[in-house]
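Omission of a single protein chain aside, the complex is shown with its protein chains in their original locations.
Order of writing sets the chain letters: A and B. Residues in each chain are counted from 1.
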Amino acid sequence: MKIRPKVGVVSCSGECCSLGTLSRVATRLILEGVRPETVTLCLPLFLAGDSGEREFAQRFPTIPVDGCHKQCAKKAIEKYSGSTAADVVVEALLEEWGEKAPANRRVLGEADVELAERVAAEIAKRIDWVQGGQDA
Amino acid sequence: MAEEYLSVTVDKFQLRVRRGLRYTRDDVWVQDAGQAHRIGITDLAQRMGGDIVFVDFPGWDAFKEGEPLATYETIKAVLDVKAPFDCEVKAFNERLGEKPELINEDPYGLGWVAEVASKGPAKGLLTDQEYFSFMKEKAEAETRKLKGADDD
Partner (left out) sequence: MTERVLVIPCSGIGKPFGSIGRDATLRVVDELRPGKSETDCLSLLVTGDEEAVRQVKDSLCIAVDGCPLECARKNIEMAGGVVAAHVRVMDLLRENRGLKPREVTFLDGDGEKLSAILADRIAAKVDELAEGQR
């Protein structure tokens, strides 16, 4: 029997540019089907909520999904809970793939959704790596 | 002094059962106060249902055990607050009309649903410890179902 530790995922959901939208959609795709066993944490609740988000990120490996180099999700986890298990920065991924950020930060076109799916696949790789699996 | 609640953490959520109340398997709590009983829904019920947007009370006040004496509507569904025993409602929590979120915020306190007088025996109510065990199993089963967790 493989024991797979719980993993938290936190998106920056940044509003200022479409990278935040991509990070949000990719994180949602993870929750909805790619890796439904993960726990999605809500970033604003790290500061404004009761301790649920912060305590989860303290106890379980948590992966920030950030839109840009400011890496707000990573910084929030480190500030309020502890170190992160792995990182995803959408801006860096797009640069690696030679892709441009979506033109519209509110509405994603078909090609943009495909980009989000590719980002979700990267998040999934990191989840799988973190979970590793220990034989019981 | 014993803590006011029994609690367990499931994922990022802390689920609480208030000590000293009685409970039903329909996730309703009962607070006894002489001839009257105050009732509401449990922390588990409000968490599973989600943010409550409307609470509706029917136009009558006599209920058999198991009948819905109020309904609450969330994004996900319309759910019943089931009468824990045969009863007559003496008062509904009118504040829930304006602020249904009181049930989410304070399910055992300000989010009470109704005050009732029993019209029959209250059979099969659970103690706080019994409901706590029941709640933990239910919460964990729900989590497994939602996440499609499997063991290899």
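Operating definition for what follows: contacts are C-beta pairs under 8 Å (C-beta built on N, C-alpha and C of every residue); 3 or more make two chains touch, one makes a residue touch a chain.
Everything numeric here is computed off the predicted structure, so don't read it as measured data.
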(request) Kindly name the visible chains that come into contact with the excluded chain. (result) A, B
(message) From the list A:Val7, A:Val25 or A:Ala57, pick the residue that touches the absent chain.
(response) A:Val25
(request) List the residues of chain B that touch the chain left out of this view. (result) 50-51, 53-54, 75-76, 101, 104-105
(message) Contact with the hidden chain only, please: which chain A residues?
(response) 11-16, 20, 24-25, 27-29, 32, 40, 42-49, 70, 72-73, 75-76, 79, 105-106
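As a convention for this text, only the chains that are shown with their structure count from here on.
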(message) Averaging over Cα atoms per chain, report the distance between chain A and chain B in Å.
(response) 34
(request) Could you pull out which chain B residues touch chain A in their complex? (result) 9, 11-14, 146-149, 151-152
(request) Enumerate the contact residues on chain A facing chain B in the complex. (result) 1-2, 6, 8, 36-37, 39, 41, 50, 52-53, 55-56, 133
